[in-house]
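Here's the structure, in C-alpha coordinates; my notes come after.
A single protein chain has been removed from this complex, and every other one stays in its place.
As written, the chain order gives the labels A and B, with residue 1 at the start of each chain.
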Amino acid sequence: MDFEPKIVSFLCNWCSYTGADLAGTSRMKYAPNIRVIRIMCSGRVEPTFVLKAFREGADGVLICGCHPGDCHYHEGNYKCLRRYHLLQKYLKQMGIQGERLKLEWVSASEGKQFADLADSFTETIRGLGPCKVKENVETLA
Amino acid sequence: MANEEKPKLKLAVYWAASCGGCCVSVLDVHEKLFDVVAAADLVFWPIALDVKYKDVEAMPDGHIDVTLFNGAVRNSENEYMAKLLRKKSKVLVAYGSCAHMGGIPGLANFTTKEGIFNRAYIESESTDNPEGIFPQTEYEVPEGTLEIPEFYNDVRSLGQVVDVDYYLPGCPPQTERLVEVFMAIVTGAELPPPGSVVGANDKTQCDECEREKSENKTIKKFYRPWQIKDDGKTCFLEQGVICMGPATRGGCGVRCIVGNAPCRGCYGPPPDAPDPGSKMMSAIATMIDANEDNEIQEIIETIDDPAGTFYRFSLPASILRRTIS
Partner (left out) sequence: MEEQRIGVYLCWCGTNIAKMVDVESIAEEVGKLPNVVIAKNYKYMCSDPGQELIVNDIKEHNLNRVVVSACSPRIHELTFRKALENAGLNPYLFEMANIREQVSWVHTDRTAATRKARQLVKAAINRVVFHEPLDKRSVDINPATLIIGGGVSGLSAALEIGEAGKKVFIVEKNSKLGGHTADIDLTYPYMYSAGQMLDSMVQRANDNPNIEIFLESEVDEIFGYVGNFESKVKDKNGKETELNFGNVIVATGLKPFDAGKIDNYGYGKLPNVVTSVEFEKMLKTGNILTKEGKEPKNVAIIHCVGSRNPDYHEYCSRICCMVAMKFANQIKSALPDSNVYELYADMRAFGKGCEEFYSLSSSKNILFLMFDQKEGLPLIKKAGSGDNCDMIIEMEEKLSGENIEVPADMVILMVGMEAQDNAKDIAHQVGVSMCGNDFYIEKHPKLDPVATTTDGVYIVGGCQAPKDITDSVSQARAAAARILASIAYGSVEVEVTTASVNEDVCCGCQTCIKVCPYTAISFDEEKNVSVVNEVLCKGCGTCGSTCPTGAIKCKHFTDVQILSQIEGLMTLEEV
(Lines give C-alpha, C1' and ligand atoms only; values in the text may rest on other atoms or scores of the structure.)
Protein backbone atom coordinates (compact mmCIF):
# COMPACT_ATOMS: atom_id res chain seq x y z
CA MET A 1 0.00 0.00 0.00
CA ASP A 2 1.27 3.49 -0.74
CA PHE A 3 2.58 5.35 2.24
CA GLU A 4 0.24 8.08 3.43
CA PRO A 5 2.02 10.50 5.73
CA LYS A 6 0.41 11.27 9.10
CA ILE A 7 1.17 14.85 10.02
CA VAL A 8 0.25 16.60 13.26
CA SER A 9 -0.06 20.33 12.94
CA PHE A 10 -0.21 23.05 15.60
CA LEU A 11 -1.96 26.17 14.35
CA CYS A 12 -2.27 29.39 16.31
CA ASN A 13 -5.82 30.69 16.64
CA TRP A 14 -5.36 34.25 15.40
CA CYS A 15 -3.23 33.80 12.31
CA SER A 16 -2.57 30.32 11.00
CA TYR A 17 -5.77 28.60 12.12
CA THR A 18 -7.73 31.48 10.61
CA GLY A 19 -5.64 31.21 7.46
CA ALA A 20 -6.45 27.51 7.27
CA ASP A 21 -10.13 28.34 7.70
CA LEU A 22 -9.80 30.85 4.89
CA ALA A 23 -8.45 28.12 2.64
CA GLY A 24 -11.65 26.29 3.50
CA THR A 25 -14.07 29.13 2.86
CA SER A 26 -12.26 29.73 -0.42
CA ARG A 27 -12.74 26.02 -1.22
CA MET A 28 -9.05 25.51 -1.95
CA LYS A 29 -8.03 21.86 -2.13
CA TYR A 30 -5.07 20.29 -0.39
CA ALA A 31 -3.80 16.93 0.83
CA PRO A 32 -5.79 15.35 3.71
CA ASN A 33 -2.72 14.31 5.69
CA ILE A 34 -2.57 17.24 8.09
CA ARG A 35 -4.33 16.76 11.45
CA VAL A 36 -4.79 20.02 13.25
CA ILE A 37 -4.51 21.00 16.89
CA ARG A 38 -5.62 24.52 17.66
CA ILE A 39 -3.72 26.53 20.24
CA MET A 40 -4.05 30.22 21.04
CA CYS A 41 -0.46 31.10 20.18
CA SER A 42 2.52 29.32 18.66
CA GLY A 43 4.21 30.31 21.92
CA ARG A 44 2.22 27.50 23.57
CA VAL A 45 3.99 24.90 21.46
CA GLU A 46 6.81 23.18 23.31
CA PRO A 47 9.17 20.29 22.53
CA THR A 48 7.10 17.85 24.61
CA PHE A 49 4.20 18.09 22.15
CA VAL A 50 6.40 17.52 19.12
CA LEU A 51 8.11 14.53 20.73
CA LYS A 52 4.78 13.09 21.78
CA ALA A 53 3.45 13.43 18.24
CA PHE A 54 6.40 11.46 16.84
CA ARG A 55 6.05 8.89 19.60
CA GLU A 56 2.37 8.38 18.80
CA GLY A 57 3.19 7.69 15.16
CA ALA A 58 3.32 11.04 13.40
CA ASP A 59 5.61 11.08 10.37
CA GLY A 60 5.86 14.85 10.38
CA VAL A 61 5.01 17.80 12.61
CA LEU A 62 4.05 21.23 11.29
CA ILE A 63 3.94 24.29 13.50
CA CYS A 64 2.42 27.50 12.17
CA GLY A 65 2.29 30.90 13.80
CA CYS A 66 1.94 34.57 13.00
CA HIS A 67 4.66 36.29 11.00
CA PRO A 68 7.45 37.77 13.14
CA GLY A 69 6.30 41.10 14.47
CA ASP A 70 2.64 40.29 14.00
CA CYS A 71 2.00 37.89 16.85
CA HIS A 72 -1.37 38.60 18.42
CA TYR A 73 0.36 38.29 21.79
CA HIS A 74 3.41 40.26 20.63
CA GLU A 75 6.28 37.79 21.00
CA GLY A 76 4.95 34.28 21.43
CA ASN A 77 6.09 33.31 17.94
CA TYR A 78 9.68 34.28 18.74
CA LYS A 79 9.68 31.95 21.75
CA CYS A 80 8.36 29.22 19.46
CA LEU A 81 11.16 29.93 16.99
CA ARG A 82 13.83 29.60 19.67
CA ARG A 83 12.40 26.29 20.90
CA TYR A 84 12.11 25.04 17.32
CA HIS A 85 15.83 25.55 16.69
CA LEU A 86 16.96 23.82 19.88
CA LEU A 87 14.54 20.99 19.26
CA GLN A 88 15.97 20.54 15.75
CA LYS A 89 19.42 20.07 17.23
CA TYR A 90 18.06 17.48 19.67
CA LEU A 91 16.13 15.64 16.96
CA LYS A 92 19.28 15.41 14.86
CA GLN A 93 21.11 13.81 17.77
CA MET A 94 18.27 11.30 18.12
CA GLY A 95 18.42 10.30 14.45
CA ILE A 96 15.20 12.01 13.36
CA GLN A 97 15.51 13.92 10.08
CA GLY A 98 15.13 17.65 10.60
CA GLU A 99 12.84 17.93 7.58
CA ARG A 100 10.15 16.10 9.56
CA LEU A 101 9.63 19.15 11.75
CA LYS A 102 8.64 22.38 10.04
CA LEU A 103 7.91 25.83 11.41
CA GLU A 104 6.21 28.22 9.01
CA TRP A 105 4.56 31.60 9.43
CA VAL A 106 1.04 31.83 8.00
CA SER A 107 -1.12 34.91 8.44
CA ALA A 108 -4.91 35.12 8.69
CA SER A 109 -5.18 36.19 5.06
CA GLU A 110 -2.84 33.50 3.67
CA GLY A 111 -5.30 30.73 2.83
CA LYS A 112 -3.54 29.82 -0.38
CA GLN A 113 -0.17 29.71 1.33
CA PHE A 114 -1.58 27.32 3.91
CA ALA A 115 -3.02 25.03 1.27
CA ASP A 116 0.27 25.04 -0.65
CA LEU A 117 2.18 24.39 2.55
CA ALA A 118 -0.07 21.43 3.43
CA ASP A 119 0.59 19.94 0.00
CA SER A 120 4.33 20.59 -0.11
CA PHE A 121 4.99 19.36 3.43
CA THR A 122 2.96 16.22 2.77
CA GLU A 123 5.13 15.53 -0.26
CA THR A 124 8.31 16.18 1.70
CA ILE A 125 7.25 13.63 4.30
CA ARG A 126 6.12 11.19 1.64
CA GLY A 127 9.63 11.37 0.22
CA LEU A 128 11.19 10.75 3.62
CA GLY A 129 9.03 7.72 4.28
CA PRO A 130 7.46 6.69 7.60
CA CYS A 131 9.05 8.00 10.78
CA LYS A 132 10.50 5.11 12.77
CA VAL A 133 10.07 6.50 16.30
CA LYS A 134 6.87 4.64 17.21
CA GLU A 135 8.10 1.39 15.72
CA ASN A 136 11.41 1.88 17.51
CA VAL A 137 9.72 2.33 20.87
CA GLU A 138 7.38 -0.61 20.35
CA THR A 139 10.27 -2.97 19.69
CA LEU A 140 11.76 -2.03 23.05
CA ALA A 141 8.87 -3.61 24.98
CA MET B 1 13.50 1.07 67.01
CA ALA B 2 12.24 -2.44 66.42
CA ASN B 3 11.12 -4.34 69.54
CA GLU B 4 11.90 -7.98 70.32
CA GLU B 5 8.55 -9.42 69.29
CA LYS B 6 8.29 -7.68 65.97
CA PRO B 7 9.96 -9.72 63.22
CA LYS B 8 12.82 -7.96 61.48
CA LEU B 9 12.25 -6.54 58.02
CA LYS B 10 13.78 -8.75 55.38
CA LEU B 11 15.86 -6.45 53.23
CA ALA B 12 17.59 -7.15 49.93
CA VAL B 13 19.86 -4.95 47.87
CA TYR B 14 20.74 -5.80 44.29
CA TRP B 15 22.80 -4.13 41.59
CA ALA B 16 22.04 -4.52 37.88
CA ALA B 17 23.77 -2.28 35.29
CA SER B 18 25.31 -0.13 37.96
CA CYS B 19 28.53 1.53 39.07
CA GLY B 20 28.27 0.35 42.65
CA GLY B 21 27.74 3.83 44.00
CA CYS B 22 24.22 3.06 45.17
CA CYS B 23 25.48 0.13 47.19
CA VAL B 24 28.08 2.46 48.71
CA SER B 25 25.32 4.92 49.55
CA VAL B 26 23.57 2.20 51.52
CA LEU B 27 26.81 1.46 53.36
CA ASP B 28 27.11 5.17 53.98
CA VAL B 29 24.48 4.91 56.66
CA HIS B 30 27.54 4.70 58.97
CA GLU B 31 26.39 4.81 62.56
CA LYS B 32 22.78 4.53 61.49
CA LEU B 33 23.81 1.03 60.41
CA PHE B 34 22.99 -0.13 63.88
CA ASP B 35 19.44 1.14 63.53
CA VAL B 36 19.22 -0.61 60.19
CA VAL B 37 20.69 -3.84 61.44
CA ALA B 38 18.45 -3.76 64.46
CA ALA B 39 15.42 -3.35 62.29
CA ALA B 40 16.34 -5.41 59.30
CA ASP B 41 17.72 -8.74 58.21
CA LEU B 42 19.81 -8.45 55.10
CA VAL B 43 18.82 -11.52 53.11
CA PHE B 44 20.50 -10.81 49.76
CA TRP B 45 23.20 -8.33 48.79
CA PRO B 46 25.81 -9.56 46.32
CA ILE B 47 28.39 -6.89 47.26
CA ALA B 48 28.21 -7.73 50.95
CA LEU B 49 26.78 -11.21 51.50
CA ASP B 50 27.47 -14.62 50.09
CA VAL B 51 23.89 -15.34 49.12
CA LYS B 52 23.44 -16.89 45.66
CA TYR B 53 20.76 -16.50 43.02
CA LYS B 54 19.58 -20.00 43.70
CA ASP B 55 18.96 -19.02 47.31
CA VAL B 56 16.69 -16.25 46.10
CA GLU B 57 14.97 -18.62 43.69
CA ALA B 58 14.29 -20.94 46.61
CA MET B 59 12.59 -18.21 48.67
CA PRO B 60 8.82 -18.21 48.76
CA ASP B 61 7.14 -15.45 46.73
CA GLY B 62 6.87 -12.21 48.67
CA HIS B 63 9.39 -13.48 51.19
CA ILE B 64 11.53 -10.33 50.99
CA ASP B 65 9.87 -7.32 52.60
CA VAL B 66 11.84 -4.65 50.79
CA THR B 67 14.27 -4.90 47.87
CA LEU B 68 16.38 -1.91 46.94
CA PHE B 69 17.14 -2.61 43.29
CA ASN B 70 19.75 -0.30 41.80
CA GLY B 71 21.14 -0.24 38.28
CA ALA B 72 19.46 -0.25 34.90
CA VAL B 73 18.38 -3.28 32.90
CA ARG B 74 20.70 -3.79 29.99
CA ASN B 75 21.24 -7.53 29.71
CA SER B 76 19.32 -10.74 30.25
CA GLU B 77 20.75 -11.28 33.73
CA ASN B 78 19.54 -7.85 34.85
CA GLU B 79 16.13 -8.62 33.41
CA TYR B 80 15.98 -12.07 35.00
CA MET B 81 16.88 -10.72 38.41
CA ALA B 82 14.45 -7.82 38.09
CA LYS B 83 11.65 -10.28 37.45
CA LEU B 84 12.84 -12.69 40.11
CA LEU B 85 13.15 -10.05 42.78
CA ARG B 86 9.76 -8.65 41.82
CA LYS B 87 8.27 -12.04 42.52
CA LYS B 88 10.12 -12.55 45.75
CA SER B 89 9.57 -9.05 47.17
CA LYS B 90 6.60 -7.41 48.82
CA VAL B 91 7.97 -3.95 48.11
CA LEU B 92 10.32 -3.35 45.20
CA VAL B 93 12.12 -0.02 45.26
CA ALA B 94 13.85 1.32 42.15
CA TYR B 95 16.86 2.71 43.97
CA GLY B 96 18.97 5.39 42.31
CA SER B 97 18.90 7.05 38.91
CA CYS B 98 19.71 3.96 36.90
CA ALA B 99 16.79 1.95 38.19
CA HIS B 100 14.60 5.07 38.21
CA MET B 101 15.26 6.37 34.70
CA GLY B 102 18.12 4.41 33.15
CA GLY B 103 20.86 6.60 34.57
CA ILE B 104 24.32 6.94 33.07
CA PRO B 105 24.25 3.45 31.54
CA GLY B 106 21.11 4.70 29.81
CA LEU B 107 23.29 6.92 27.62
CA ALA B 108 24.07 3.75 25.71
CA ASN B 109 20.69 4.30 24.08
CA PHE B 110 22.51 6.81 21.87
CA THR B 111 24.11 3.84 20.17
CA THR B 112 23.42 0.17 19.46
CA LYS B 113 24.71 -3.19 20.61
CA GLU B 114 26.67 -3.36 17.39
CA GLY B 115 28.16 0.06 17.95
CA ILE B 116 29.14 -0.80 21.51
CA PHE B 117 30.66 -4.15 20.64
CA ASN B 118 32.61 -2.70 17.75
CA ARG B 119 34.02 -0.02 20.00
CA ALA B 120 34.72 -2.23 22.98
CA TYR B 121 36.05 -5.32 21.24
CA ILE B 122 37.55 -4.09 18.00
CA GLU B 123 38.10 -0.35 17.66
CA SER B 124 39.26 0.72 21.11
CA GLU B 125 42.90 1.67 21.00
CA SER B 126 44.22 -0.78 23.56
CA THR B 127 42.31 -3.81 22.25
CA ASP B 128 44.13 -6.55 20.42
CA ASN B 129 41.43 -8.72 18.85
CA PRO B 130 42.54 -9.49 15.29
CA GLU B 131 39.92 -12.20 14.83
CA GLY B 132 37.16 -9.79 15.80
CA ILE B 133 35.73 -12.06 18.44
CA PHE B 134 32.55 -10.82 20.13
CA PRO B 135 31.10 -12.26 23.33
CA GLN B 136 28.61 -15.01 22.67
CA THR B 137 25.81 -16.08 24.96
CA GLU B 138 26.88 -19.70 24.70
CA TYR B 139 30.30 -21.22 24.26
CA GLU B 140 31.23 -24.87 24.17
CA VAL B 141 34.23 -25.98 26.20
CA PRO B 142 35.28 -29.56 26.93
CA GLU B 143 33.67 -29.31 30.35
CA GLY B 144 30.30 -28.29 28.97
CA THR B 145 28.47 -25.17 27.78
CA LEU B 146 29.43 -21.82 29.22
CA GLU B 147 26.68 -19.24 29.30
CA ILE B 148 26.86 -15.52 29.76
CA PRO B 149 23.96 -13.08 29.73
CA GLU B 150 22.69 -11.66 26.47
CA PHE B 151 23.61 -8.04 25.91
CA TYR B 152 20.49 -6.13 24.83
CA ASN B 153 20.44 -3.38 22.27
CA ASP B 154 18.50 -1.06 24.58
CA VAL B 155 18.84 0.02 28.19
CA ARG B 156 15.65 0.10 30.21
CA SER B 157 14.72 1.45 33.61
CA LEU B 158 13.44 -0.99 36.21
CA GLY B 159 9.86 0.27 35.82
CA GLN B 160 9.99 -0.55 32.12
CA VAL B 161 10.56 -4.21 32.96
CA VAL B 162 8.53 -4.89 36.11
CA ASP B 163 6.00 -3.11 38.30
CA VAL B 164 7.84 -0.87 40.75
CA ASP B 165 6.41 0.14 44.12
CA TYR B 166 8.61 3.14 44.85
CA TYR B 167 11.30 5.18 43.15
CA LEU B 168 14.10 6.55 45.28
CA PRO B 169 16.01 8.84 42.95
CA GLY B 170 19.57 10.14 42.96
CA CYS B 171 22.98 9.31 41.68
CA PRO B 172 23.30 8.02 44.28
CA PRO B 173 20.37 8.81 46.56
CA GLN B 174 21.32 10.95 49.52
CA THR B 175 21.76 8.53 52.38
CA GLU B 176 19.67 10.61 54.80
CA ARG B 177 16.73 10.19 52.43
CA LEU B 178 17.24 6.43 52.35
CA VAL B 179 17.22 6.28 56.12
CA GLU B 180 14.03 8.36 56.26
CA VAL B 181 12.28 6.07 53.80
CA PHE B 182 13.58 2.96 55.45
CA MET B 183 12.46 4.09 58.90
CA ALA B 184 9.05 5.02 57.50
CA ILE B 185 8.65 1.49 56.22
CA VAL B 186 9.95 -0.01 59.45
CA THR B 187 7.70 2.03 61.71
CA GLY B 188 4.71 1.20 59.52
CA ALA B 189 4.01 4.83 58.64
CA GLU B 190 1.43 5.38 55.92
CA LEU B 191 3.20 5.11 52.59
CA PRO B 192 2.30 7.01 49.44
CA PRO B 193 0.51 5.11 46.66
CA PRO B 194 2.49 2.51 44.67
CA GLY B 195 4.46 4.02 41.82
CA SER B 196 5.36 7.15 43.81
CA VAL B 197 8.72 8.80 44.11
CA VAL B 198 9.95 8.81 47.72
CA GLY B 199 12.99 10.28 49.37
CA ALA B 200 12.81 13.37 47.23
CA ASN B 201 10.96 16.69 47.35
CA ASP B 202 8.08 17.49 45.06
CA LYS B 203 9.59 20.93 44.51
CA THR B 204 12.67 21.27 42.35
CA GLN B 205 16.17 22.37 43.34
CA CYS B 206 15.66 26.15 43.06
CA ASP B 207 13.36 26.02 46.06
CA GLU B 208 16.28 25.09 48.33
CA CYS B 209 19.16 26.54 46.35
CA GLU B 210 20.82 29.41 48.18
CA ARG B 211 22.12 31.17 45.09
CA GLU B 212 20.62 34.56 44.19
CA LYS B 213 17.97 34.44 41.54
CA SER B 214 16.39 37.29 39.59
CA GLU B 215 14.00 37.74 36.69
CA ASN B 216 16.92 38.36 34.31
CA LYS B 217 16.88 34.96 32.73
CA THR B 218 17.95 35.80 29.19
CA ILE B 219 21.09 34.27 27.77
CA LYS B 220 23.24 35.52 24.90
CA LYS B 221 25.75 32.69 25.11
CA PHE B 222 25.96 29.41 26.98
CA TYR B 223 29.10 28.40 28.79
CA ARG B 224 30.52 25.18 30.16
CA PRO B 225 31.17 25.49 33.88
CA TRP B 226 34.93 25.79 33.40
CA GLN B 227 34.54 28.65 30.94
CA ILE B 228 33.22 31.17 33.45
CA LYS B 229 34.54 32.75 36.58
CA ASP B 230 31.68 31.64 38.80
CA ASP B 231 31.01 34.33 41.39
CA GLY B 232 29.74 31.64 43.74
CA LYS B 233 26.48 33.38 44.53
CA THR B 234 24.56 34.11 41.32
CA CYS B 235 22.21 31.57 39.77
CA PHE B 236 24.15 29.48 37.25
CA LEU B 237 21.56 30.07 34.53
CA GLU B 238 22.01 33.80 34.89
CA GLN B 239 25.74 33.26 34.33
CA GLY B 240 25.01 31.33 31.13
CA VAL B 241 25.71 27.87 32.55
CA ILE B 242 23.01 25.26 32.07
CA CYS B 243 21.85 24.03 35.44
CA MET B 244 19.13 21.38 35.48
CA GLY B 245 18.02 22.54 38.91
CA PRO B 246 14.68 24.08 37.88
CA ALA B 247 13.54 20.79 36.40
CA THR B 248 15.09 18.44 38.97
CA ARG B 249 13.53 17.32 42.25
CA GLY B 250 15.13 18.54 45.41
CA GLY B 251 16.02 16.33 48.34
CA CYS B 252 19.73 15.89 47.82
CA GLY B 253 20.58 18.99 49.80
CA VAL B 254 21.45 20.88 46.62
CA ARG B 255 24.83 19.22 47.04
CA CYS B 256 26.30 19.84 43.59
CA ILE B 257 25.47 23.54 43.68
CA VAL B 258 26.78 23.83 47.22
CA GLY B 259 29.94 22.38 45.68
CA ASN B 260 29.78 25.12 43.01
CA ALA B 261 28.84 22.80 40.18
CA PRO B 262 25.56 23.16 38.31
CA CYS B 263 22.89 20.51 38.91
CA ARG B 264 22.91 17.76 36.30
CA GLY B 265 19.47 16.36 36.98
CA CYS B 266 20.13 13.06 38.71
CA TYR B 267 17.10 13.29 41.00
CA GLY B 268 14.80 13.29 37.99
CA PRO B 269 11.83 15.44 37.03
CA PRO B 270 9.09 16.83 39.29
CA PRO B 271 5.74 15.01 39.65
CA ASP B 272 3.60 14.59 36.53
CA ALA B 273 6.36 15.65 34.15
CA PRO B 274 5.45 14.28 30.70
CA ASP B 275 9.15 13.78 29.90
CA PRO B 276 12.27 14.13 32.06
CA GLY B 277 14.11 16.62 29.86
CA SER B 278 11.78 18.35 27.42
CA LYS B 279 10.45 21.02 29.78
CA MET B 280 13.96 22.13 30.69
CA MET B 281 14.80 22.12 26.99
CA SER B 282 11.84 24.44 26.41
CA ALA B 283 12.85 26.70 29.30
CA ILE B 284 16.44 26.97 28.11
CA ALA B 285 15.36 27.69 24.54
CA THR B 286 12.97 30.38 25.76
CA MET B 287 15.86 32.05 27.59
CA ILE B 288 17.81 32.51 24.37
CA ASP B 289 18.11 36.24 23.88
CA ALA B 290 17.57 36.49 20.13
CA ASN B 291 14.69 36.61 17.64
CA GLU B 292 16.42 36.07 14.28
CA ASP B 293 17.08 32.57 12.92
CA ASN B 294 20.83 32.99 12.52
CA GLU B 295 21.32 34.68 15.90
CA ILE B 296 19.32 31.97 17.64
CA GLN B 297 21.28 29.23 15.90
CA GLU B 298 24.57 30.88 16.83
CA ILE B 299 23.60 30.83 20.49
CA ILE B 300 22.43 27.23 20.22
CA GLU B 301 25.87 26.35 18.87
CA THR B 302 27.11 27.06 22.38
CA ILE B 303 24.91 24.27 23.78
CA ASP B 304 27.24 21.41 22.99
CA ASP B 305 25.04 18.42 23.55
CA PRO B 306 21.35 19.06 24.16
CA ALA B 307 20.40 15.38 24.36
CA GLY B 308 23.17 14.57 26.81
CA THR B 309 22.49 17.70 28.84
CA PHE B 310 18.74 17.35 29.23
CA TYR B 311 18.69 13.56 29.43
CA ARG B 312 21.97 12.74 31.14
CA PHE B 313 20.30 10.39 33.63
CA SER B 314 16.98 9.77 31.91
CA LEU B 315 17.39 8.86 28.27
CA PRO B 316 15.60 5.48 28.51
CA ALA B 317 12.74 7.16 30.38
CA SER B 318 12.31 9.92 27.82
CA ILE B 319 9.52 10.06 25.27
CA LEU B 320 11.86 8.99 22.46
CA ARG B 321 13.60 6.35 24.68
CA ARG B 322 16.59 6.01 22.37
CA THR B 323 18.00 7.12 19.02
CA ILE B 324 16.43 5.58 15.96
CA SER B 325 18.25 2.33 15.36
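Note that in this section a residue touches a chain if its C-beta (ideal position, glycine included) is under 8 Å from a C-beta of that chain, and two chains touch if they have at least 3 such contacts.
What you are looking at is a predicted structure, and each value in this text was computed from that prediction instead of being measured.
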Can you list the shown chains that the omitted chain is in contact with? A, B
The one of B:Asn109, B:Thr204 or B:Ser314 in touch with the missing chain is B:Thr204
Among B:Thr175, B:Ser282 or B:Thr323, which one is in touch with the chain left out? B:Ser282
When the complex is taken as a whole, what residues of chain B touch the one chain not shown? 202-207, 213-218, 235, 237, 245-247, 250, 270-274, 279-280, 282-283, 286-287
Provide the residue numbers of chain A that touch the chain removed from this figure. 4, 6, 8, 13-15, 17-18, 20-21, 23-25, 27-33, 35-41, 43-46, 48-49, 52-53, 56-58, 66, 69-70, 72-76, 79, 83, 107-110, 115
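We adopt the following convention: only the chains that are shown with their structure count from here on.
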Touching residues on chain B, where the partner in the complex is chain A: 110, 154, 156, 160, 274-275, 278-279, 281-282, 284-286, 288, 290-291, 293, 296-297, 300, 303, 305-307, 310, 318-325
Under the touch definition given earlier, write down the residues of chain A that touch chain B in their complex. 46-48, 51-52, 54-55, 68, 75, 78-79, 81-83, 85-87, 89-90, 93-96, 132-133, 136-137, 140
